[in-house]
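With one protein chain withheld, the remaining protein chains of the complex are depicted in position.
On to chain A.
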Amino acid sequence: MAEGGAPYTTPDDLRTTLEEAGVFRTTAVDGVYHRSWDWERVLRGVEQHVMGKRVATDAPRRWFPPVMPREEFLKTDYLRSFPDLVGSIDVFDGTDKEHRALLAVLEDGGDWTSHLTPGEVVLPSSVCHPLYGTLPTDVPEDGLDEECSGWSFRHEPSLDPARMQMFRIYEYVRIGTPAQALAHRDEWLDRGLAALGELGLPVRSEAANDPFFGRVGKMLAANQLESSLKYEMVVDLTDVRPTAIGSSNYHEDHFGDTFGLHLADGTPAHSSCIGFGLDRITLALFAVHGVDVAGWPAEVRSALQC
């Protein structure tokens, strides 16, 4: 490792090291990993550490399952902006006869999924997505504070260990006026950087944009960057590119509009969230401090309680 440089040259080097040390295992599908107990106990320590930074101490905390209602997913408008990342669940809902037909197609090596139909659930693309549909539509004057944790799915198969298809995020969400939402994002960016710094991660913030799809997406991405709507907390794990391990996002009135959340004057509520990428932070810890948790700096192990 060069002085002040990234601990690994390429994502391949990092993945191979983690695999050989048994920190996680690859599977037949790129970007889908089996985690070890070492990984999990570090990740749970990261979640506890992040949760310890809460300021709005009365905010409800929710752990979401890795599926969400299809109808609520559609309201997020994610399909419009990121169709290439979506994961929708199909189920078998047929008779014995249709089951036999399915098996016949399977035996012939055909597309058996044509006998399935879309279920009432999809995979959440972001952890705050299952939240908005459950909130009161009349947003109180003081705004709403919420915390949520759960799984996100994004279909972007890759051998880069930072690019997992399914991963966990802990989010602090605020819904209210534009000023309330912006203050939340900015205060939490500083708080987030400090929290990650306590784990010995050389983290910094960068203005960022989401990978919006297509022509319209190019404009959304340019707007997002130009309007400074999104910041990422990044760390150098390889020489190839910085790795985002968290982000703070101002959604403007996007979710307020699509979920019918409004302020006292009837206008759509604004929202912002800070997401701590629990699997990405865990990855960063193993990359920066090494594959043997017992050898990590004492203050880091103490902060993680592991």
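As a working rule, a contact is a pair of C-beta atoms (placed from the backbone, for glycine too) under 8 Å apart; a residue touches a chain by one contact, two chains touch by 3 or more; residues count from 1.
What we mean here is this: contacts and distances are computed from a predicted model.
Peer 1: Leaving aside the chains you can see, what is the UniProt protein name of the one that's missing? Options: "Extracellular solute-binding protein", "Sugar ABC transporter permease", "Alpha-D-ribose 1-methylphosphonate 5-phosphate C-P lyase" or "Acyl carrier protein".
Peer 2: The record for the missing subunit names the protein "Acyl carrier protein".
Peer 1: From the listed residues A:254, A:280 or A:301, report the one that touches the chain absent from this view.
Peer 2: Only one listed residue reaches the unshown chain, and that is A:254.
Peer 1: Tell me which residue among A:220, A:237, A:273 or A:303 touches the hidden chain in the full complex.
Peer 2: A:220
Peer 1: Please give every residue of chain A in contact with the chain that is not shown.
Peer 2: So the residues of chain A touching the missing chain come out as 77, 215-216, 218-220, 222-224, 226-227, 229, 252-254, 257, 267.
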